[in-house]
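One protein chain is absent from this view; the other protein chains keep their places.
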Amino acid sequence: MHVPDGFIDAPVSVAAGAAAAAAVAVSLRGARRELDERTAPLAGLVAAFIFAVQMLNFPVAAGTSGHLLGGALAAILVGPYTGVLCVSVVLLMQGILFADGGLTALGVNITVMAVVTTVVAYAVFRGLVKLLPKKRRSITVSAFVAAVLSVPAAAAAFTLVYAIGGTTDVPIGQVLTAMVGVHVLIGIGEAAITSLTVGAVIAVRPDLVYGARGLTAPLKLRVGGELVDAPAAEPVPVAARSHRKVWLAGLTASLVLAGFVSFYASASPDGLEKVAADKGIDAKAEDHAAADSPLADYSIEGLTDARISGGLAGVIGVGVTVVAGTGVFWAIRRRRTSDTSPSSVPENV
Amino acid sequence: MTPSLEVAGLAFAYPDGHQALFGVDFTVGRGERVALLGPNGAGKTTLVLHLNGILTGGAGTVTVAGLPVGKKHMAQIRRKVGIVFQDPDDQLFMPTVREDVAFGPAAAGLKGPELEARVRTALERVGMEAFGDRPPHHLSFGQRRRVAVATVLAMEPEILVLDEPSSNLDPASRRELADILRSLDVTVLMVTHDLPYALELCPRSLILSEGVIAADGKTGELLSDDELMREHRLELPFGFDPRSVTMGA
Partner (left out) sequence: MGAGHAHKLYRHGHSPVHALPPHTKLAAVFAFVIVVVSTPREAVWAFGLYALLLASVAYAARVPAGFLLKRLLIEVPFVAFAVLMPFVAQGERVDVLGMSLSVNGLWGAWNVLAKGTLGVAASVLLASTTELRELLLGLQRLKLPPLLVQIASFMIRYGDVITDEMRRMRIARESRGFEARGVRSWGVLAKSAGALFIRSYERGERVHLAMVSRGYAGSMPVIDEVTASRAQWSYALALPFAALVVCLLGWTL
């Protein structure tokens, strides 16, 4: 998923860099407003969490496994500003330390993976939370939908960047179909994990789920034996207004993207091109569905065999992911109905 | 001489309504080493967070070397009260040991050779001067705890407050830390439920129970009072008899 050097031409890389810098600057201000002087330690620890959780392997089947990308999770757990910062810092460090993602492509990577993913996920999430009844179940369902949409949205954004500044003349319609198609599959996995994780957090510390603030009953204080309302802790007006803007912008963006997707997807590719597109799918799927822990990437030994065997595994993996993804969605719905009590705290911890 | 620490009528309830302190009173004289004993949930950590003004807003007062703890003198108070937290990983947040020790004095405005000297002295006092350029996570747990003490010593505090200093230490690290604490010329308030450690290091002890000071006296005498101990859920390790131990200074 990390774009290397040379994939996007220099002017577009620079422009994406400027866009990323602007988004990060806005997020820095937003995060500081929300977390004030706690920003550095809290965002730093959340970034470390995102970095770590990307190494958590979720087995799919037949020896393949996927892992979390974490953008949607970050957005829902810590909000869009802090989320953008955390994912950007993770990408920056991956680029500089692990050479994962080119330095000139840093702007593209941050724009696509940190900004688009986080903002789309958060906008969809907040929108759904507002529409759905105020229940915990709604939070996990919204998290699922938000994550499902955020991944192909990022893929579409990447395609857009590629259409403007790609270094090879590949038919954009096909790139889009392949990218979005594959990433819908990846998105289903991402969504299942994200919603399960959000569900696990909300069962134990609902106050820590940023996107679900306002769902909890107001605190009471016992003063001289009587219950009185505790003073509201958050500066509501400022935050609410700016969120609405982000929310609207994000929703519009995702609608526009969705329009693009369906437009191009309807232009179905013909025979030969279809094969090529399928191959494209394999390559991308391998990137994610195969034993793809960042640790494997970063560790020096033990990488090659996973990659090579991943070729075949990737092909199988895609097929299995479709089936598995549907199954998971179904399983979650069943599980959610049977255990929504807060006492179902991770017994495995 | 003004005492290092005076706590008077301190009461505090968390925003969720849970009240942890119900009027705590005690005084720690300059140069004293005092243990604050109490079972889990007695309000020990809540009390500690009041000493440098992280928690405020309840009733009562805390005075450090004659200075009331409050918004007005916060920067000074935080320099005077050095808290060593229980988990050294929380305390050591900078990339290297040296930078971590320098954090406090640098935040207070020290720079250059003066800062260097301060860092060196603090590391020497805990025997970690050879580890300045190491990242904290490359150290053993005992070493990390010692560096955590150094980070606070570098601020030249009026009073050193240690939260469970002996937890998770092996016997050798435990003894080394005790030697270090004994060698320091500073007021110490040690919050612990490690009773033998309190007896070894602190001539005087306070028992905090249900949010008030339930007893205040010589450590040996308190630990020998079986009824008092039982009443406050304090238990000595098997086979340990405080009457048979000769007190260190």
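Chains: A and B, in written order; residue numbering restarts at 1 for each.
Here, a residue touches a chain if its C-beta (ideal position, glycine included) is under 8 Å from a C-beta of that chain, and two chains touch if they have at least 3 such contacts.
What you see is a predicted model, and the numbers here were worked out from it, not measured in a lab.
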Residue of A:Met113, A:Leu128 or A:Val198 in touch with the missing chain, whole complex considered: A:Val198
Residues of subunit A (touch criterion as defined above) contacting the omitted chain: 4-7, 9-10, 13, 24-25, 28, 31-32, 36-49, 51-53, 55-61, 68, 77, 85-86, 88-90, 92-93, 95-100, 102-104, 167-171, 174, 192-193, 196-201, 203-205, 208, 273, 276-277, 279-280, 283-284, 286-287, 295, 297-301, 303-304, 307, 311, 324, 327-328, 331-332, 335, 346, 348-349
Missing-chain contacts mapped onto subunit B: 49, 52, 54, 75, 78-79, 81-83, 85, 87, 89-91, 93-96, 99, 102-104, 106-108, 111, 115, 135-138, 151-152, 155
